[in-house]
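The other protein chains are all here in position, but one chain of the complex has been omitted.
Letters A and B mark the chains as written, and numbering starts fresh at 1 in each.
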Amino acid sequence: MSKLKLATVWLDGCSGCHMSFLDMDERLLELAEVVDVVYSPIVDTKEFPDEVDIALVEGAVASVDDEKKIKKIRDHSKMLIAMGDCAITGNVPAMRNPIGPEAILDRAYIQNASAQAQIPCVVVPKLLKVVRPIHEFVKVDVFLPGCPPSADTFHTALTALVNGGPLDISALTRFGA
Amino acid sequence: MTIEELEQIAKNVQQENAKYDFEVNVCMDLACASQGAGALKDALEKAAEAAGKKVLVRRTGCMGPCSHGPLVRVDPEATLYHHVKAENAPSIVYGLGGSPVPELQCDLNDHFDKQVRVVLENAGLIDPEKVDDYIAHDGYKALLTVLTEMTPNGVVHRITESGLRGRGGGGYPTGLKWGTVAKAKGDVKYVVCNGDEGDPGAFMDRSVMEGDPHRVIEGMAIAAYAVGASKGFIYVRAEYPVAVSRLTTALREARRHGLLGNNICNTPFNFDVEIRLGAGAFVCGEETALIASIEGKRGTPKPRPPYPASSGLWGKPTLINNVETYANIAPIVRNGGKWFHDMGSERSKGTKVFALTGKIANTGLVEVPMGIKLREIIEDIGGGVPGGHKFKAVQTGGPSGGCIPEEMLDVGVSYDALVKMGSIMGSGGMIVMDDTSCMVNVARFFIEFCMTESCGKCIPCRAGTAQMFTLLTRICNGTGTIDDLALLEDLCVTVKETSLCGLGQTAPNPVLSTLKYFRNEYIEHILDKHCRAGVCQMAAVESKNEVMA
Partner (left out) sequence: MSQETDVKTLVIDEQEVSARAGQTILEVARENDINIPTLCHLEGLGDVGACRLCLVEIKGSNKLLPACVATVQEGMEVSTNTERLQKHRRTILELLFAERNHVCSVCVSNGHCELQTLGQEQGLTHVRLPYRNPDLFVDASHERFTLDHNRCILCTRCVRVCSEIEGAHIWDVMGRGTNSLIISDLHQEWGTSACTRCGKCVQVCPTGALFDKSKIGSDHPKYPEFLPYLNLMREAQ
């Protein structure tokens, strides 16, 4: 049996979910026997591959770039897993929603700037007015809440998904876990 | 006050009226008054004096076809004039006893012929501020008969026999409710009249309270005798200042005549009524919220049981009925339960007052026997949809009701039939819509109403209506998806089945009924970004997530 192609993606989040994923430690080797990591912030590939079996997505959709990415990921992935609270609820990135992005940018780049106060307008993508969880843009197959989901959660969930076993997510994790 | 004294007053009024050769009744209800009926009445009085004719010019309550106002009816000829202006007064007076003024004459035979007036029997005939006028039309006869000739049980029995069901919307059998309160243990009991009519497009109760206030008071007094109460409250919304002032006058007059107070008609029966004003919350039309509001608390509903019949105002057994229900009591007592029972359909007896509004020729108040076809109400009585437009739906029951399409119009109106069609009787609002109405937008309008009127106590109604509004807004502006539609339907079921009170339980009805009969309009909004009625503005961007500037 050929290995499953696994991708991990980092949208608007803190990378904590990726850290927790890496906290699987030696169990990563076990995982590596059944999956190939074909795309991830921790590998070199720059373009999202055409065919992916499992995509783990961390982070909320907060910019036009995120929106473009998540649609592409969905189009090229058999199974899409929302990883962590940002991807599922918006979490901390969505805390700007009640006041809007303008106020946030103003505080970050104008009020608190020690020199050359200006809001960046090139290279960085434009922000969406409202930060939203990924399932508001694309269909999500599995939700793994937690901030971050623990390494054990990753291990149990991925093992079950790869082997097609039963999976009770609520027994493993919750919002804010 | 004794029956003899009552009859003497009636005789006096008749003798007084006999001094005049003509009676000119001017409708001074809100719709007519806002078009200058006040000035018209003054002009008619002046013209009569100038012409030297013996004319009694009388202010009356609502005559019914409001869109034809200001309305004037001349007796004994029974000529109805519409769209009358003050400058028409001399020609009307000139025509008295001779030939009527043709250009003002109005032919509403179809409109009136199919109506049966019980609640509105005095509409257009009496001056609402004169108790003697009411007495001259058999007013308070029922109360005095009850006090002198009937036992409380007998009264309950007569109401039960009539088959009257609550006119506030629920349709609970009135006799059964009275019987429960009568049997409830307790030396202090209350009767409450629910006049917190808040449905958009409904004004039946306002018209009754403004046009014939004594009828409500008499009904309450009879109820109080039947259940053993000596104190009543009328809860009226403060947005009805005329109703409040008419009721205040009526209560004062009734007390002056000894029709309220202690030892009414020389019997041991004591009864008085207080008016309480609602502060603009729709939910206070729900009985437990209304009770909380009368008690001076925040107007939020409570889980039932206990029902008000066993534990209501200040924990005492309380009878709550709607204005129209009380307005039916006196005629039932006078004419007997069987008389009422003979009118109407299998399980809905008597008549029902409807407020016809929307895209219909004869907007206004109508009273029809139960069981009449919706088509007869809309096409014959209402005069159909004007302006060459096509009928699309009729919305009954206010924000808690549903939209009924053309193909269901031949169903007879009854509590059960309306529920079967996904709507409710409600208090009697009837809003007619034509092809210029978008049904998704209509559903959104009613959900917005329920959202802003939700008291916020229970979660499904508070947050559910807000979410439904968001989803409907998305569908209306073309950013909704098929998933949103599925979510909306899911929410409808939860809000309907889990909300605490009637407001939440019925809030999804406009959505559910439009989804049932006009689903294709939802689909067109979602897939084709098209609103066939041209009402909804489609958003310029397809993404629901706007990019910041």
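We adopt the following convention: a contact is a pair of C-beta atoms (placed from the backbone, for glycine too) under 8 Å apart; a residue touches a chain by one contact, two chains touch by 3 or more.
All values reported here derive from a predicted model rather than from experimental measurement.
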Legend entry - Where the missing chain makes contact, among the chains that are shown: A, B
Inset, instruction - For the chain that's not shown, point to the residue among B:209, B:281, B:485 or B:511 touching it. - result: B:281
Legend entry - For subunit B, residues in touch with the removed chain: 281, 283, 298, 302-303, 305, 451-460, 462-467, 470-471, 487, 490-491, 494, 497-500
Legend entry - Those residues of subunit A which, in the complete complex, touch the missing chain: 82, 85, 88-92, 94-95, 97-99, 130, 132-133, 135-136, 140, 143-145, 147, 168-170, 174-176
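The rule is simple: only the chains that are shown with their structure count from here on.
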Inset, instruction - Please compute the C-alpha centroid of subunit A, do the same for subunit B, then give the distance between them in whole Å. - result: 57
Inset, instruction - Could you pull out which subunit A residues touch subunit B in their complex? - result: 61, 64, 67, 100-102, 126-130, 132, 136
Legend entry - Partner subunit A, residues of subunit B touching it in the complex: 543-548
